[in-house]
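Have a look at the structure below before the remarks.
With one protein chain withheld, the remaining protein chains of the complex are depicted in position.
Just so it is clear, A and B label the chains in written order, and each chain counts residues from 1 on its own.
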Amino acid sequence: MTGFDLTILLGGVVAGAAPILLATLGETITEKAGIINLSLDGTIMLSAMTAFVVAFNTESLIAGFVSAAVVGALVAAVVGIFSIYLEQSQVAVGFVLTLMARDLAYFLGNPYTRVPGPSVGPQPIPFLKDIPFLGEVFFNHSLPVYLSLLLIGLIWWYMYRTPQGLRLRSVGENPGACFARGINPRSLQMIYVLCGGFFVGLAGATFSLCTKPGWGRPQGAEGTGWIALALVIFGGWHPIRAAIGAYLFAFLQVMGIYFQEWFPSVPAQVFQVAPFPLMIFTLVFINFAQKESVIKHAEGRVWLKVVLRLFSGAMPTALGKPHKTGQ
Amino acid sequence: MRIELRDMHKHYGSIKANNGINLTVEEGTIHGILGENGAGKSTLMKVLAGYIPKTGGEIIIDDKIQDYHTPADASRRGIGMLYQEPLDYPPLTVLENFMIGQAGGVSNKTLRFREKLEDLIRHFNFTIDPDVRVKQLTVGERQQLEMLRLLSLGIEVLILDEPTTGISDLQKEALFNSLRRLASEGKSVILVSHKLKDSEALCDRVTVLREGEVTGSMEKPYDANELLSMMFGEPPLPSTRSPVEYGGTVLSMKNISGLGERTGLSRCTIDVREGEMIGLAGLEGSGQGVFLRIAAGITKPTDGSLSFFGEDMSGKNLHAFKKAGVVFLPASRLEEGLMPDLSIQEHFALKEGGSSFFVKWDEARSESREKTEKFRVKGTPDTIAEALSGGNQQRLMLSLLSKESTLLLLEQPTRGLDVESTNWVWWHLSKYCLRKTAVIFSSTDLDEIMSIADRILVFFDGTIIKDVKRDKTDTKELAKAIAGKV
Partner (left out) sequence: MQESNGINTSVSRRDNAIARFSRDLVITVLVVVSFTTLIIVLAGAPPLAAYYHIFKGSLGSWVKLGHVIRVWIPLTLCTCGLLYTFRIGLWNIGVEGQVIMGAVFTTYVLRFGMDGRMANFFLIAAFTAGVAGGALWALIAGYLKTKGGVNEIFAGLGLNFVAQGIILWLIFGPWKRAGIASMSGTELLPRELWLSYVSTIRLSPLGLSLALCAIIVTAIMLRYTKIGLCLKALGSNPNAAHIFDLNTRLYMLLAMVFAGGFAGLAGSMQVTGVYHRLIPAISSNYGYLALLVAMLSNYNVWIGPVVAFFFACLNVGSIQLPMMLQMDSSLSGVIQGALVLAALAVHAWRIRARRIAEETWY
């Protein structure tokens, strides 16, 4: 058995979680505003391809990241226009885009398959990296990883500590009330759909330029989008809890390598599906925790109340139901 | 601020919700808008608040014609409205609800707004905790919060749409005191209400609407009888329906309470006998809907017992109610009663329970032909329900009823129907009574209830405040009861 080093393990978790964390945070923003962008899985692939191709041709990593983010926002814009302005089913449009964007990525990225290209190198932060343990875990990574770490706090701060963030949460709860208060619910939702798509695009770029550099079919990012969608629910539409979910998932992924050594008969893919039953269980529990009889039962039972609180992640009330005109 | 509305129109297709309304609200007064359901009060106020666009007319604020299209524009001009259904965010906290729409930017302004909110709460002697979630508040407290929010926006004219429905007497007192205080501070208040008592107690002046038009206005002191006749029109002549012999008890309710609508239903006890035609009077949402749904087995009562022909139904499911012969027709036909995308013939096939695997399309087709003709539904067997007019939808629903029903529960069966369809519906339903079926219907039209029902139950704030035979009462007495005066 190879050496089991907790520092390296946790460092690997922080680095490996970066793309999925970005995607999860992006989707949390979108869903908090009341729109489901189901196209995540395809968007990540398409933006990963874009990032690699652009960075390869321009030899500029920044151009790669920016173009990927723009592509992410563009796909999100399609979801937004169809669902917010054309009042089509968000699920249908998102689902079609999932498949289409992925295929588009394979198609356009074909000439760049397995071509060695640019990638983001590690940039340890001076001084901080020398802190024992923490330095190795948090401050010895590449820029996208720092960005993902930074964004957790930033998005949380924006959502829960600024008036604009309050608007974001309010439009996901009751677009009609926003209209009555002089906020245009449609344009606000559109903005956050684009914003969420932007971060999902960055997630794709992080994949192909940092976490798993290069392009190919399969790229290795397949399925990430679905996991991110699950993590948003697991996180109860809260950026910090979603981030914890993302790290938990990355931890499971890294541990998969160890598990494989410990249980050689079980393939790694099996450990990769672990988040999904977990997601279903969480959903059942969220529903269960909101039942009145259960809440009554929990009265006076401290531990049960704590568990219920943990799962009380409230779905934005208007999620999936955009504001309709003409009442 | 002085508000003047000139020749206001709001049309929905051919329906004229507001038809040439003129109204003036003076600065520093409390102005009541009184009227039945559907009189056009809420529509008029929503137009004034910028929530819905007007079809025609002018809004004049302090002698200047103003044209605006959104609630934000209205509040910038000093007009704010408390909607009947609170437009707030239950999962968010009181303070957050207070801030949404006022606070912008990205810097944290919580402290400043907390101070502002706490000041306002103190000013009006309210007791709302800024940090609890709005879903934990009572309806009255949610109103208080919304009012404070509007005031902090610098509102000069405050519109309240039926604010006293579903709140406690104590809260009502607090609300009225604060409204009086606002008026004394120079603000104008518009109170939309159907409750005579409230308008009398609070308003300096009252304007009465009926069917989208102003039928009169009055200043303090009020003559209640005159106001009632403005609201309900002249009392109609009692009709002459042949009396029916009543049979045994069909439905018996004891102390039934239930949740729903805004008021719920509390401690309702009645017996219904075979052949009775009972009309449920009262303003929409005073508990009639909950009553009908509990009797139909759709809503489970929270308390009390219910029986059919002496058999206790507590704990029984909907299917058992159906088997006992209970039929319920909801008011919103297309939302709750019919399948919009299904054709007439498919509705008949669906109704035909049976245990066969295949649909007997031939039978359904011939039955739908026969019934559409008999019930004068204007449509072919292939017409989908959505494409039918309101009257035809109602006829279709009635044609789907089985003859063996023991209890018909009808929620506003003639809502939105023209005179001819209405007469036809009643003629048809009276045949059920002759067959010893008990019929219970709700209506917002008092004249209709007076001319159709043998017995009348008046609902007010979730309770039956009057239970009387038709020939033992008159329109005036009922109108009083509807407005909460027994």
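Annotations
In the analysis below, a residue touches a chain if its C-beta (ideal position, glycine included) is under 8 Å from a C-beta of that chain, and two chains touch if they have at least 3 such contacts.
Worth saying up front: this structure is predicted, and the values here are computed from it rather than measured.
Considering B:Ala201, B:Leu318 or B:Leu434, the position touching the chain not shown turns out to be B:Leu318 (whole complex). When you scan A:Ala17, A:Ala177, A:Ala203 or A:Ala230 for touch with the missing chain, the hit is A:Ala230. Although one chain is not drawn, the whole complex shows that of A:Leu97, A:Leu166, A:Cys210 or A:Ala242 it is A:Leu97 that touches it.
Where subunit B meets the missing chain, the touching residues are 11, 13-14, 296, 298, 318-319, 322, 328-330, 334-342, 346, 349-351, 353-354, 356-359, 361, 378, 387, 389.
In the full complex, subunit A contacts the hidden chain through residues 38, 78, 82, 86-88, 91-93, 95-97, 99-104, 106-111, 217, 223, 226, 229-230, 233, 265-267, 269-270, 272-273, 276-277, 279-280, 283-284, 287-288.
Simple rule for what comes next: only the chains that are shown with their structure count from here on.
Between subunit A and subunit B, the centres computed from C-alpha atoms are 45 Å apart. Of all the residues in subunit B, the ones that touch subunit A in their complex are 51-52, 70-73, 75, 81, 83, 87-92, 96, 99-101, 103-110. Contacts from subunit A toward subunit B in the complex involve residues 158, 161-167, 169-170, 173-174, 176-183, 314, 317, 327.
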